[in-house]
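For this depiction, one protein chain was excluded, whereas all remaining protein chains were kept in their positions.
Chain lettering (A, B and C) follows the sequence in which the chains are written, and residue indices restart at 1 in each chain.
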Amino acid sequence: MHDILEQLSICVERGKVDIKSPFPADMKGREGADELTRKAIENKIPASKILNDALMTGMQRIGEKFGQGKAFIPDLLIAAKAMNAAMEHLKPFFESGEAKHKGKIIMGTVSGDLHDIGKNIVKMVLKGSGWDVIDLGVDVSSQKFIDALAEHPGSYVGLSALLTTTMLHMQDTTQVIKDTYPGTKVFVGGAPLSQEFCDKIGADGYFRDPQSFAKYLSGIVQ
Amino acid sequence: MHDILEQLSICVERGKVDIKSPFPADMKGREGADELTRKAIENKIPASKILNDALMTGMQRIGEKFGQGKAFIPDLLIAAKAMNAAMEHLKPFFESGEAKHKGKIIMGTVSGDLHDIGKNIVKMVLKGSGWDVIDLGVDVSSQKFIDALAEHPGSYVGLSALLTTTMLHMQDTTQVIKDTYPGTKVFVGGAPLSQEFCDKIGADGYFRDPQSFAKYLSGIVQ
Amino acid sequence: MKKFNSLAISNADDLIFGNAQNPVKCGNGMVIGDGVVFPEINFTLPSIKISGETWKEVLQQYREIADNISRRARALKAPGFVVEFEQLPPMTQNPQMGAEITEILKNALNQLYQNDGIKNALRVTVVDLRDADRPPQLRDGNACHQTLSAFELSAQAGADILSIESVGGKEIHDQALMYADLKGIIASLGILAYRDVSWLWQQIKTITNRYNIIAGGDTACGFANTAMQLAGQGMLPDILAALVRAASVPRSLAAYENGAIGPSKDCAYEGPYIKAITGTPISMEGKSSCCAHFSPLGNIAAAAADLWSNESVQNVRLLSGNAPEVFYELLEYDCRLFNTATKHNTQRQLRELFVQSDIRQNIQALMLEPETVLKISRAIVEQTGGYNQTLAAAKTAFHCMQQAADSGLVHLSEIESSWFLKLKQELDEVPVLEDEALNWLYENYGSLFIPESYNLKNLV
Partner (left out) sequence: MKKFNSLAISNADDLIFGNAQNPVKCGNGMVIGDGVVFPEINFTLPSIKISGETWKEVLQQYREIADNISRRARALKAPGFVVEFEQLPPMTQNPQMGAEITEILKNALNQLYQNDGIKNALRVTVVDLRDADRPPQLRDGNACHQTLSAFELSAQAGADILSIESVGGKEIHDQALMYADLKGIIASLGILAYRDVSWLWQQIKTITNRYNIIAGGDTACGFANTAMQLAGQGMLPDILAALVRAASVPRSLAAYENGAIGPSKDCAYEGPYIKAITGTPISMEGKSSCCAHFSPLGNIAAAAADLWSNESVQNVRLLSGNAPEVFYELLEYDCRLFNTATKHNTQRQLRELFVQSDIRQNIQALMLEPETVLKISRAIVEQTGGYNQTLAAAKTAFHCMQQAADSGLVHLSEIESSWFLKLKQELDEVPVLEDEALNWLYENYGSLFIPESYNLKNLV
């Protein structure tokens, strides 16, 4: 593989945005994702090759490390920053200016519930593994999910709840979604949930953490 | 009240069967339920008066003490023994030879479950408060309950279960009973149960202990 | 048959958590009773019927439990633990069912050991199906054969330790308890239960020998814990429950006379006696088994524990996670405390705190107080034969309670006191000779048991 691409993938993996960025300490003063992408383009490496062989590779590596407990959320986010810096240069080469997405997922914390940290993490991890996530925020009514599905037909839906008293809203929400858009897959998560509860309310899957959710989703699109 | 009756009620309450019985220690050598009942009859006190004013009164007093945590199961059983000794003399005076019962209750531990201590205690307490209890034992199938109801129409039913895996048999059993004999009241109890579970399976009442069950039953027959 | 004529532990100071004279090695690198207290985590199914249709789901439940506990063990950097798989009736009735679950659990434990170095062992407790019939047939018949076959298949499937809550004698004891009939209680425990436990453990021992695994131990759960539960609900006097506790020791000891080597079973609160007499490591449950039953012994139960158990909890969801992993974490923290004390050489002080925190609250706690344990244990080993031992245990227990009440250590309520007098009188009337007691059993409870079940001749 091209040396520049290898270096670039490392910059993404380790979150080295540009030459000025202080992290990681051992790469201080060296060129980052920004500079290396420019160089790669100058070297006439095809944009799709840069994207796939360097940027995606780097993201994938940090994602795997995260899955193995060898990286944290901030590592993912910083890698994403480096990736974004690189993408700025690649945008003109892609029609839509965006990398190809695996699909769309509409996410939200259900009605009455304001806990969103878990949901946000799921969002991040899914984004990191190539999904287009539409985040409806917290305290989201069934109607809002329906509206979002109207706007983004064929999306998957992910519901989050952290309270024993709001998790039951997942039931109506799932019901309404399935009634209005039959065939829509609805996934659920959040600390008080269980597989049993998921089965009871007729949702299509429960996941305890974003990693297993992402793995499952990758499975169904392949 | 007649002095003999007062003494007799004390013998029943305290479980003094006859002159030879060593308990209670402070009544050693004194006449017991056996002798005093004979005396009462000799004194031409009407049998129904002996039953109501002495025997039942004694049983009621010990039952109340039990309810207040001032007596134990063996106290109840020993009182019942004294009562039975007295009843031997009264039998000829009653048509059926039995005191008037409040009603019949069919009891059993459900299919697959062998725990019976709790059920037996419930039985004792109910008997003590005037109910006719038909005990079907442990590991009782739905069919056996139906058979018993055929034999004792109009009875209440009490189901017991101690295992999380057998409590679900209460559901079918209740169902079958209600289908076959609509209007039959089914009550449930046992350590893993809850009001919620009772509601879910469509039973008519859950009680955590025999005292509250007995209190409730007395309420509905009045 | 082994006879225990003297105490393995004769100084109360040495009757302490984490240390047993004869540690037990088993499973994946586990050594029990050699200085460290480990959790013994137990669990059961949530409300679910066991049938062909639900079988997949049942297996999935056990898989989930094993995964969750493993994750918690890793997160807490646990040194090791024991898992108890307590079968439910259909799993023993169809021993291949129990075996299938045993295998799932064993595989998960093997993996945890290989990947993370966390030591572990699997205890399988089968259901004593012989309890199903009244009167029960104990040495023959379908229930007996199924029970023994469940042991066999569990061993084959990977169990490291076998246990049972055996029920011989209970057909009498259940009734005798209700009447607070000490003659019946002592005869059923000392003659019937003692004989059944002896016979049963010979059978189990031949199986564990064949598979080179551990014969754990039995428990008087159906006797003494029932009494404890009933006392807790205000149905029986506490002093009676305490008496039954002591009187049940010889019957459980019979397992060790016949080949069991521990760890004893968690719900056997007679554990400290077994440890004092035989030097066997013991499993105990206390405050952290609140999920399974309330208890007047929450802290004092820890005094001599080598495994520390939660008794049992359904696989239901709590706010933090599923109940089995939740209680696993709780046990792990308890064990950290025990083991830190041992490391700092302050284990005796900690034990003293456990003892002192319960001893004044309920007379049942007295039965687990180390000096009392030794006193009663001594009375037991001075006797030979189950009946003599049981009667001696009861009498000594009564004596200890009397002293505790007299000295003001424990306050007895008014009804407890009046029962105290009653029981004292009754105890004096219990036959001293086993034969006499046996005759009395035949006379008073003859219809309730089958003499052949105990290899006794039918007197009639």
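In the analysis below, a residue touches a chain if its C-beta (ideal position, glycine included) is under 8 Å from a C-beta of that chain, and two chains touch if they have at least 3 such contacts.
None of these values were measured; they are calculated from a predicted model.
*Asks:* Given the contact definition stated above, which residue among C:108, C:138, C:267 or C:350 touches the chain not shown here?
*Replies:* C:350
*Asks:* Looking beyond the chains shown, say which of A:16, A:89, A:104 or A:169 touches the absent one.
*Replies:* A:169
*Asks:* Among C:291, C:304, C:423 or C:441, which one is in touch with the chain left out?
*Replies:* Only one of C:291, C:304, C:423 or C:441 touches the chain omitted from view, namely C:291.
*Asks:* Which parts of chain B face the unshown chain closely enough to count as touching?
*Replies:* 164, 191-197
*Asks:* Of the residues in chain A, which ones touch the absent chain?
*Replies:* Its contact residues with the unshown chain are 22-25, 69-74, 77-78, 112-114, 116-117, 120-121, 124, 137-139, 163-169, 192, 197, 209.
*Asks:* Where does chain C touch the missing chain, residue by residue?
*Replies:* The missing chain touches chain C at positions 44, 72, 75-77, 232, 286-288, 290-295, 298-299, 312-314, 316, 318-321, 323, 326-327, 329-330, 332-334, 336-337, 339-341, 343-344, 346, 349-350, 352-354, 356-358, 361.
Simple rule for what comes next: only the chains that are shown with their structure count from here on.
*Asks:* Edges wherever two chains touch, nodes for the chains themselves; is that graph a line, a ring, a star, complete, or other here?
*Replies:* line
*Asks:* Centroid from C-alpha atoms only, then distance chain B to chain C, rounded to Å. What do you get?
*Replies:* That gives a centre separation of 33 Å.
*Asks:* Could you give the separation in Å between the centres of chain A and chain B, each centre being the mean of its C-alpha atoms?
*Replies:* That pair's centroid distance is 65 Å.
*Asks:* At least two partner chains per residue is the criterion; list those residues in chain A.
*Replies:* none
*Asks:* Hunt down the residues of chain C that sit against at least two other chains at once, touch-wise.
*Replies:* Residue numbers touching two or more other chains: 46.
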